[in-house]
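Following: one structure in structure tokens, then a few remarks.
All protein chains but one are shown in place.
Let's turn to chain A:
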Amino acid sequence: MAHRLLARRIWTLSIKDISCHPASSATIAPSFSTSLQSATTRVSFLTPSRTLPRSLPHTSRRAVSFNVQDNEDFTERVINSELPVLVDFHAQWCGPCKILGPRLEKAVAKQKGRVAMAKVDIDDHTDLAIEYGVSAVPTVIAMRGGDVVDHFVGIKDDDELDSFVSKIIGQ
């Protein structure tokens, strides 16, 4: 329990570092990983070769969400995530998804790194979406420790999303 809290604190600290230092991903990653390796081995997703370069945005603002690339990526970054993860199942052809996406990112960003957000395009990852029982889109599922703890279908407004996200973190 203690090491998990420690990892989380280091994660939060490091994120703050990143947001303050808009340097290239290459310079940040090595220093980040050495400090981490001494702390814990469980936080598998925070390895220099993979996570940081991907999660750092091309814009100056830190990216709140990441696009799931394949099943391994989903296992690593969602199922095995230390943080609770919101998974946004969406589709290119879905109008409401385009409205919910940014709103969800806003709600997640407010939590300042206490929750992660994964985006799954159901046309690219149909089997994964079917596996999680997605029928209509957008469907958002909340995962913690590899288990689905909550979900909703359709659009929600900012307040509803804030409370949904808080509930996931709070418990």
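We take it that a contact is a pair of C-beta atoms (placed from the backbone, for glycine too) under 8 Å apart; a residue touches a chain by one contact, two chains touch by 3 or more; residues count from 1.
As a convention for this text, contacts and distances are computed from a predicted model.
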item: From "Ribonuclease P", "Two-component response regulator", "AP complex subunit sigma" or "thioredoxin-disulfide reductase (NADPH)", the hidden chain's UniProt protein name; value: "thioredoxin-disulfide reductase (NADPH)"
item: Of A:V68, A:I122, A:M143 or A:L161, the one touching the omitted chain in the full complex; value: A:I122
item: Option touching the unshown chain, where A:A63, A:A91, A:A109 or A:I155 are the choices; value: A:A91
item: In chain A, positions touching the absent partner; value: 91-94, 122-123, 126, 130, 134-135, 137
